[in-house]
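Every protein chain of the complex appears in place save one, which is left out.
Should a chain be cited, it is by its letter among A and B, assigned in written order, with residues numbered from 1 in that chain.
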Amino acid sequence: MVAEPAQDQSVQELEDKQEWWWVAEKKRSKRLDYLRKSVWKKGALGGNYAPGIKLDLECATLFTDMWKFWKYDPIMMRRAKAIAHVLDNKTIFITDHSQLVGYFGSLPNTIMWRVDGASMVNEEAYNEPGIMPEPENESLQKVAELNDYWAGQTAVDKVARILDPEDAVKFLSGAIGWGAPSSAYGYSGKDYEYLFAGRRGFEDIIEEINAAVENAEDKTVGVPGPEILDIYDRLQNWDAMILVLEAGIRHARRYARLARTMAENMETDEKRREELLKIAETCERVPARAPRNLQESLQYDHFIQIFARTEAHEGAWPARPDYYHGPYYDKDVNVDKTLTKEEALDLVGEFMIRAYEVGGFAPRWAREGLQGITGTWVWTLGGVNKDGSDACNDLTVAFLQAARLVRVSNPTFGFRWHPKVKDEVLRECFECIRHGLGYPSMRNDPLLIQNAMHWHGHPLEEARTWVHQACMSPCPTTKHGVQPMRMASATANCAKMVEYALHNGYDHVVGMQMGPETGDAAKFHDFEELFQAWVKQMEWLTSLLVRTVNLGRYKDPEFFGRPFLSGMSERSVESGLDVVSPVGDRGNCWVTAFTWVENIDSLAAVKKLVFDDKKYTMEQLLSALKANWDGYEEMRLDFVNNAPKWGNDDDYVDDIMLRCLRETARHSRVMKCPSGNSWPILPENVSGNIHYASIVGALPNGRRCGDALYDGGISPGPGLDKKGPSAVLKSCGKIDHVSDGRAFLLNQRLSPTQLAGEKGYQLWKAYIRTWADLGLDHVQFNMVSDETLRAAQKDPEKYSEVIVRVAGYSAHFVDISRKTQDNIIQRTVQGI
Amino acid sequence: MSRRSQWKQVANGMLGDVSKARSVEERENVPEKACGFCKNFSENAYASDGRGYCRKLKVGSDIKVTPPVYVMEGQASLTVLFNSDGAGCEYFNRQDLIDTDGNEVNDPSYRRVQRQMEKAIK
């Protein structure tokens, strides 16, 4: 199949050939076509930024200038003043044909640089090829000056200094996990119930803060006593919140002024002039006051996201746009009829494009682990209302339709499936998957609500508001339910658990004694000894990572400070506490378990071939592993082909999966977050399976150091699930998706040929029913043929818009490394 | 010595020298025998600011002094930068780099992604 430009072919012809990217170009409006093609792609190509992408020095300099100036202020106030200075003075722009505005860099091709986050990231920015603005020498000098100023006083520097030195050394080795224990980076939850359901604009919030300040101030001039001492800090925090909220209002009005200037002085086209005046009116209204229509609502949401990202490098984008903007769509399109469906679709499509273009400078581990995208913008659609009724609305459908027109790889959607979802909505989900987007991922809503109540004690109504906090983990959007900050450093490279159990805790890749000494595996007499060693390594590894996050979370208000995000939180507005403070947060933590299934297949292989069949000794196995299987190829193939593998409905190995999960779930309850809640695991990978390929040593599942790891979650190893899709579902269905962990990612590849037409939809629908009946919480699909993917490898320019599901996110196929591409092609295509 | 003190020493050995402020010249300079050109250099997977481990030497080693101090046993590997000068190190072992722009995500042992390395090789 050869992809050719679409001009000479009809939509029907292109649909028949399943060249959905050309279909999208033909079907979308001229506006969406222009805006989609105008985006500077910020996602890294493999590990590097695309040509033309430049580091944003303007914002970093403005921020640092003001940070230096207010050096005696408390940290929250100091940050608020620095952010306000950026918002008041950075360059802003309005792109031709756009109706929504706001970017967190100063120009469309710049990536924002979180200069106060981590000095090692700053140094990486200095060393990075291709991203220095011209003239390069001047930029290098500027970056060096900024780096020297921030060295030692960034948020991560401060945490690293007080971590236990053993934990710091092992964590920073890069072998066992990633992420930063600071809210400078991470995934911030938003209290959407307060903002959108509560219909509050920034002026409403400022009014509430002023009332709280007035009340508190009375106490500071009242009877002396210990109970008033922390009020002084709270007053500073409240002032900081007001300061940054006012800066946000001023920033929006800069856009209003620019749009009016353009309309009155530059624009000659009458229709565009009207659009510019509408932009001006919108930005004069929001974020100052609550939105009144769809454009204002989307613009308000976008401003909130941009301001939060001006304050910190946010790696995710928790959102539920159909639920919170749906009432405005209904009013504009169905009731007032001020917008046609097509006009609304343009706004919705642009809303997605505005998110797609957002990108900050990310460290290499994040770029390699999230190849092709800038963060996990997984937006939540569907689900239920607080009373349990179906929450899907016309805007749910509009988002699913717009996604097929703009075909962005970020944001993607996670769809909260439940039995009451109407057929017309489910069809729209399927069409997105059939078009090869890889999204929406399907989430089992009733089960995940139950899971949220089980692990973190969310009351039912609160649990029903959940959104994806990152790729997978549900988090409510309420006062006490929202987790304000997920710090990604509780991300475990779990394959190390079995590796360390086999090597007495020693890491041969980084040359360090990492885990506890659990004994010389050569002397283990039975599987039980190995399993108990694995349990100890699992406990050690997860505990170490959780300690770093707990400390980071506890110290964050002192080390970083989030005035804007605090102003978005009912809890902070009421209390005057930094939103990252655990006080009043119910706690919604999880350990992301990368490279999990390698443990299961490796343990099963040792049990079968060493202890049960006695075909090899432990000495032989350890020698083969130390040699990276070099010289042991026949033996390696035995471990690949003749040991049981997860995903084939084989109790021998599936029971090991359950034992591992249940031991980990037990330990999850032992570990506590700063709010006193549990730390369940959540197996998933993003593209960490490629990032960690050279960091995980040889394993008994037959994998060599350097080979890609499995694609993650509870997905079987690529090509190792030989018994069909039902067997995969049955294996996964043995897991208790409520009590064994927080969520479980499952990748499946389906055949686009088999799923063509109405019959295809019915087959898929029946599959989803089985998936739900078996009690799985997640599944996501790749539905692009090997033929297309191989053609894209040969001729990337012709296939630049082909999208694939990597793991927890989607990416354009041409943006991911060859190794990741091969890993996706290698996955079994399941006939259903 | 307490456990904490012992690991503090290791942490200082790993982190201390590479975090200090440096001039543009120091940052740009890639010596003829930079550690980044050595087969024993293993780029850190967490921080890609140019730091990495030496696969041969342990914490306590010092290749900047004459004669160099080589510590071959210990809890943790010596941390060096891609542009640390390995001229005096008897374990320096030059390797050909197969991926110097880092576009292909692969074994960090065989790539050096820093702009300065790219320039030095060209």
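Rule of thumb we're sticking to: contacts are C-beta pairs under 8 Å (C-beta built on N, C-alpha and C of every residue); 3 or more make two chains touch, one makes a residue touch a chain.
Convention: contacts and distances are computed from a predicted model.
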Its UniProt record identifies the chain omitted here, from "Cytochrome d ubiquinol oxidase subunit II", "Benzylsuccinate synthase", "ABC transporter ATP-binding protein" or "Peptide/nickel transport system permease protein", as "Benzylsuccinate synthase"
Missing chain -> touching shown chains A
Option from A:18, A:48, A:64 or A:109 whose C-beta touches the chain left out
A:109
Which listed residue (A:184, A:262 or A:306) would be found touching the missing chain in the intact complex?
A:262
Subunit A residues that touch the omitted chain in the full complex
34, 37-40, 52, 88-96, 107-109, 254, 257-258, 261-262, 265-266
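Assume only the chains that are shown with their structure count from here on.
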Residue ranges of subunit B touching subunit A (in the complex, touch as defined)
3-4, 7-8, 10-11, 14-15, 19-24, 27-28, 42, 44-51, 53, 55, 58, 75-77, 101-109, 113-116, 118
In the complex, subunit A touches subunit B at residues 45-48, 119-124, 126-130, 140-141, 144, 147-148, 151-152, 157, 160, 164-166, 168-169, 171-175, 178, 363-365, 368, 371, 509-513, 690-695, 706, 817-820
